[in-house]
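Complex shown without one protein chain; remaining protein chains in place.
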Amino acid sequence: MTGLALQQYLDFAYIAAVVLFVLSLRFLNSPTTARMGVLCGEIGAALAVVATLFNPEVAHYKWVLIPLIVGAGVGVPLGLVHMTAVPQRTALSHAFGALSAAMIGIAEFYVGTEPVTRFQMGEIGLEVIIGSLTFTGSLIAAGKLQEILPQRPIVYRGQNIVSLSVLGAALALAVALVVNPANAWLFPIMVIVALIFGVLLVTPIGGADMPTVISLLNSYAGFSAALLGFVLNSKVLVVAGALDGSSGFILSVIMCKAMNRSFSNVMFGAFGQVQTSAAGVKEERVVRSANPEEAASILSAANKVVIVPGYGMAVAQAQHKVRELYDVLTKKGIDVRFAIHPVAGRMPGHMNVLLAEADIPYDRLIEMDEINGDFPQTDVALVIGANDVTNPAARTDQTSPIFGMPILDVDKAHTVMVIKRSMNPGFAGIDNPLYYMDNNLMLFGDAKQFVGSIVRELGTGH
Amino acid sequence: MTGLALQQYLDFAYIAAVVLFVLSLRFLNSPTTARMGVLCGEIGAALAVVATLFNPEVAHYKWVLIPLIVGAGVGVPLGLVHMTAVPQRTALSHAFGALSAAMIGIAEFYVGTEPVTRFQMGEIGLEVIIGSLTFTGSLIAAGKLQEILPQRPIVYRGQNIVSLSVLGAALALAVALVVNPANAWLFPIMVIVALIFGVLLVTPIGGADMPTVISLLNSYAGFSAALLGFVLNSKVLVVAGALDGSSGFILSVIMCKAMNRSFSNVMFGAFGQVQTSAAGVKEERVVRSANPEEAASILSAANKVVIVPGYGMAVAQAQHKVRELYDVLTKKGIDVRFAIHPVAGRMPGHMNVLLAEADIPYDRLIEMDEINGDFPQTDVALVIGANDVTNPAARTDQTSPIFGMPILDVDKAHTVMVIKRSMNPGFAGIDNPLYYMDNNLMLFGDAKQFVGSIVRELGTGH
Amino acid sequence: MPADFISNLYVFILAGFVGFEVIRRVSPLLHTPLMSLTNALDAIVVVAAIIIAGRHETTLTTVLGAIAVAASFSNMVGGFVITDRMLRMFKSGRSKQS
Partner (left out) sequence: MPADFISNLYVFILAGFVGFEVIRRVSPLLHTPLMSLTNALDAIVVVAAIIIAGRHETTLTTVLGAIAVAASFSNMVGGFVITDRMLRMFKSGRSKQS
């Protein structure tokens, strides 16, 4: 009877956790309530973990508490990484999550006295395959983002056929296990094949496509947790996994839409490897450039300035200098806003986090759809390390690989100034006609240094 | 094995039905996709019903098919009622739904060879009580709306105590049955007491509060279906019930907000019975009135007209004449829009349905929050049978019973014309200072006739 | 407390969240059709009534079941008919203005 009563407390703790998880995500719909959302998530997770420690099946606390302490010891530093390292941290945490899901699935296969049924075998097989491939795939993605591994897409002829055969082999092994679960020796082979597939899946994808890949891996990690919930008949896992899975899926769809590309193009397109050849037939065209002093004087003559940050600002870690620029200009009474393209930078929302880190108030960060109408009334659009997301060819040139991608219409501002180090193309590998326009000035240099020089100029003379 | 296979088909049919039900409601978020929503709902319901007919437990088709035919025979005419009868039809259908839920719960009590467990008894008891009180409560509501029963709130001293004791008695009987489910003779008494409570619950509430009551009964009917799902372990009932329950609940909250009243005030406040005394100390104030000819000439001189329909337009069935007025004015190049207050009329969205019935395009129907800013630029606000929803006392007079209720700011238009039959107050029973304002003209008469006369005048002279 | 109860509770809570999120976004224009549509969907209790009536266990339960079948099926049919009728009336200015 007390055993039954305990089970009820556990059940209700899990139900409360599920409710808190949903509320947690709901509170994230606005920055004012978002921290409340984290609190809800924390309470829900704590409830579930503590309840589980009371589960009578948990008899050997040594094997639980030591790993928990280790986990906390690893988790806290991973929570304190620098903001610019967030993309690779996210990839790494997907790897951890998938590793854990895969290991539980494997343990579930070997645990217990009675052999698994065919139906359970099917669930476990699928779960372990998804978990394993997400584990290695996420590790590769983290490596590329951390620049331990080469960023370029690594491709060879017939690679899609090889990859798909490996996936097919993993699935065939799972089917063989379902047909006869007694063939337990097939199981480790299946795991290894799935691990290999994860490597093959992500290696050919270029570093700049990693954000979409991360989101997809996010949704895989979520779905493997949900599947694990099916295996263990644990509804809290099913719910948390479904929430995580749909979140990753929605983010990947948002990114693909913002790039005007399809899923399969991202996964199999090996984007960003050859298109530089498209820029082959380049005519001599006039490019005007300016130095920090000229840029500062143009800025101080403006009334409305829109700053467009991009990947280059993140790489150069220029956000704090940008904040100084924002301060100086604001103090001069100039209206400064930031135009945020949904796929600027290396992950969805990346620019927002960097600028928020530099203490720029979030109501100055304006989404693309909202700010695009304002460029014709903007005196200066200052592009800092962004390229593709400002390329007017996406609007006008039907032959461009990015034709149809929604972009920030900076070219409609009275004056455009672009801070970048060279005339080199951005991630999409294509020329940007913006740089040859009459109202455009190139500010060649590293983003952090150049912005710093402008701030100094503004501080002294103007 | 085939029995098991059949069970799987049934399970999947129910799951498909659940998915289709959710999609059905999602499609209702915009008028362009709404009919697709009905289609989804129909397919889902058909799937579930047909699947159930294949259930091997259903052995005696006579007892199923004849009631189905009878139900369809009753349902079709109830689906074809006149638009003005929609409120009472809705109340009646809640009564049917609750009747059916209660009867299934009762049958479940008497069915089966083994006696029910205490836990099941608790579920059944709660379900049958909610179902029964919703049944009689909805019948009373339908009677009041159809004006078979008196619309006035029927109150006596100590009525809340009496009602609550009856509810308490029903719950006490349920508890007694849980304590000892063998006391089966208590069960019919519990049902009867719950039926009585339903009558006591709704009778004291005034006819004009029926919309909120209907929504609440809607949510009760939904929750009783969900509870039935718990009793029968039928997830499709749990989901459909939860969707219906939350829908009714949300609509009641919206209405209460739009009236700036609380739930308990609606349920126990006996609103609309005595407040007429508040209008006692009336000073002689000037009211200007006009005839159809004058009204027509004012309208034809306008550029922007906003029509504000209310309960009186519904009662007078004036919507088709209003459509003629809209046509004549539009043909003269006048911009005509309709301002829709969330609680104008007798149920949420009532005005929209009536005006849509009269073929007025829905993009001319503007919600309160959206149109309120436009009244200062409006030449003529023509109020047709609306009163409380235009009462400026809600904005200014802290002592008014409707103080704080959001209203349509018709008094800010250059000219206001109000069609109603007399100076009598509306549902809230209070005087409307709008009628004494300088820019206001009263057009005394029945809405349908008066609008008809204006149309005739506009057709001839102007 | 039976395990079924717990799993039904999950379903109920999640369906409540779905209902809340979805219905809050139904256009106020369509609040009347919303009421009649949810009514029709709620009439899915007819599936439980069919089983009670079709089992034909005792006269009492069969009669109760048969009444329940008729009552809820009339709701289902009538609810869909009137919702569709109402929605057919909603026309946008662009598509119909002659």
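All chains are identified by letter, namely A, B and C, in their written order; residue positions are counted from 1 within each chain.
The rule is short, and it goes like this: contacts are C-beta pairs under 8 Å (C-beta built on N, C-alpha and C of every residue); 3 or more make two chains touch, one makes a residue touch a chain.
Not measured: the values here are computed from a predicted model.
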item: Of A:A5, A:L78 or A:I192, the residue in touch with the unshown chain; value: A:L78
item: Touching residues (missing chain, whole complex) on chain A; value: 17, 21-22, 24-26, 28-32, 34-35, 37-38, 41-42, 44-45, 48-49, 51-53, 55, 57-61, 63-64, 66-68, 70-81, 83, 86, 89-90, 93-94, 96-97, 99-101, 103-104, 106-108, 110-112, 119, 214-215, 218, 221-222, 225-226, 228-230, 232-248, 250-251, 254, 340, 342, 347-350, 352-353, 356-357, 359, 361-365, 367
item: Those residues of chain B which, in the complete complex, touch the missing chain; value: 4, 8, 11, 15, 18-19, 22, 235, 239
item: Hidden partner chain, residues of chain C it touches; value: 4, 7-8, 10-11, 14-15, 17-18, 21-22
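Operating definition for what follows: only the chains that are shown with their structure count from here on.
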item: Chain pair whose interface holds the most contacting C-beta pairs; value: B-C
item: Most widely separated chain from chain C, with each centre as the mean of CA atoms; value: A
item: Separation of chain B from chain C, taking each centre as the mean of its C-alpha atoms, in whole Å; value: 16
item: Centroid spacing, where centroids are CA-atom means, of chain A and chain C in whole angstrom; value: 41
item: Euclidean distance of C-alpha centroids - chain A vs chain B, Å; value: 46
item: Residue numbers of chain B (touch at least two other chains); value: none
item: Interface hub residues of chain C, defined as touching at least two other chains; value: 1
